[in-house]
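On to chain A.
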Amino acid sequence: MRVALFVTCVNDTLFPGTGRATVRLLERLGCRVEFPEAQTCCGQMHFNTGYREDAMPLALRVGEVFSGYDAVVMPSGSCAAMVREWYPALGVEVPSGVYELSEFLVDVLKVKDVGAYFPHTVTYHPTCHSLRSLRVGDRPHSLLSAVRGLTLLPLGGADECCGFGGTFSLKNPAVSAAMCTDKVRNVLDTGAEVLCATDNSCLMHIGGTMRRERAGVRMMHLAQILASTEEDPA
Partner candidate 1 sequence: MSSRETILARVRSALADIPFAETPDAVPVPRDYARTRTGPDLIELLRDRLVDYRATVHLDTPVAELARARGRLMVPPGTPDEWLSGVDVVRDDPPLSPAELDRLDGVLTGCAVAIAETGTIVLDGGEAQGRRALTLVPDHHLCVVRRDQVVRTVPEALERLDPTRPLTWISGPSATSDIELNRVEGVHGPRTLEVAII
Partner candidate 2 sequence: MSSTFVGMPPFPKAASRAVGDAQLRHNLRKATHTIRDKRAAVVAEQPDWAALRAAGAAVKTRVLRHLDGYLEQLEAAVERAGGHVHWAADAAEANRIVIDLVRATGETEVVKVKSMATQEIDLNEALAEAGITAYETDLAELIVQLGDDRPSHILVPAIHRNRAEIREIFRVAMAAWGRPAPDDLTDDPRALAEAARLHLRERFLTAKVGISGANFAVAETGTLVVLESEGNGRMCLTLPETLISVVGIEKLVPTWRDLEVFMQLLPRSSTGERMNPYTSMWTGAAEGQDFHLVLLDNGRTKVLADGVGRQALRCIRCSACLNVCPVYERTGGHAYGSVYPGPIGAILTPQLRGLGSELDASLPYASTLCGACYDVCPVAINIPEVLLHLRAKVGASGAHKVEKLTMRAARRVLSSPALLAASQRTAGRFRRLTPRRLPGPLAAWTDTRDVPAPPPQSFREWWASREEQK
């Protein structure tokens, strides 16, 4: 299967480890992964902030760059939601076969046990766009539950937004921080070593707050945990 990785600009620039983990994971599962180097950004930041004119060329680029693949895999729930849910609002055709990582694994590759090993306690934050736009449901949980050595701890108030919201965090910093404080408390209450999500932007927000508070919980994208093995632990 010829799979294109749409790594997203945030992961490309700030969280390349997530991209590398996604490649490792997909190749381990037998996919031929390609990284179309002409890719940049899905346009979500522009679109969500009200600059459709600027989002438009970025969206058109996505359509061009990612045509002709069996599947386009995105290690980001919110970027996948941007492409699938909002490109029509821009009048841009949605490229076929766009999947958020957990959807691709469970629905297309039909795997739940990806052969990972990660001997740590983990709690999972379902990010808003993966939860309510993409409706990935319990796919991430079923993937994490099958990881050897991993203990999945339930997160209180899991479906509540962390307060990131892209430029919301800059435009309404007080509310954003207040929401994050509650999220952080819920994460700490689990006692987990690791907080996992499908969006690094949300993890950057929660993690940035936690680091400021020296909370010592590790932020990890789902791809990093699923890529982890005994031979090559994350």
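Couple of notes before you dig in:
Assume a contact is a pair of C-beta atoms (placed from the backbone, for glycine too) under 8 Å apart; a residue touches a chain by one contact, two chains touch by 3 or more; residues count from 1.
Regarding candidate selection, all candidates are chains of the complex that A comes from, given by their letters.
Nothing here was measured: the structure is a model prediction, and the numbers come from that model.
Here chain A is displayed by itself, and among the listed chains 1 or 2 from the same complex, it touches 2. Listing the residues of chain A that touch candidate 2 in their complex gives 7, 9, 11-17, 19-20, 23, 35, 37-41, 43, 45-54, 57-58, 61, 86, 89, 128-129, 131-133, 159-161, 163-180, 204-205, 207-209, 211-212.
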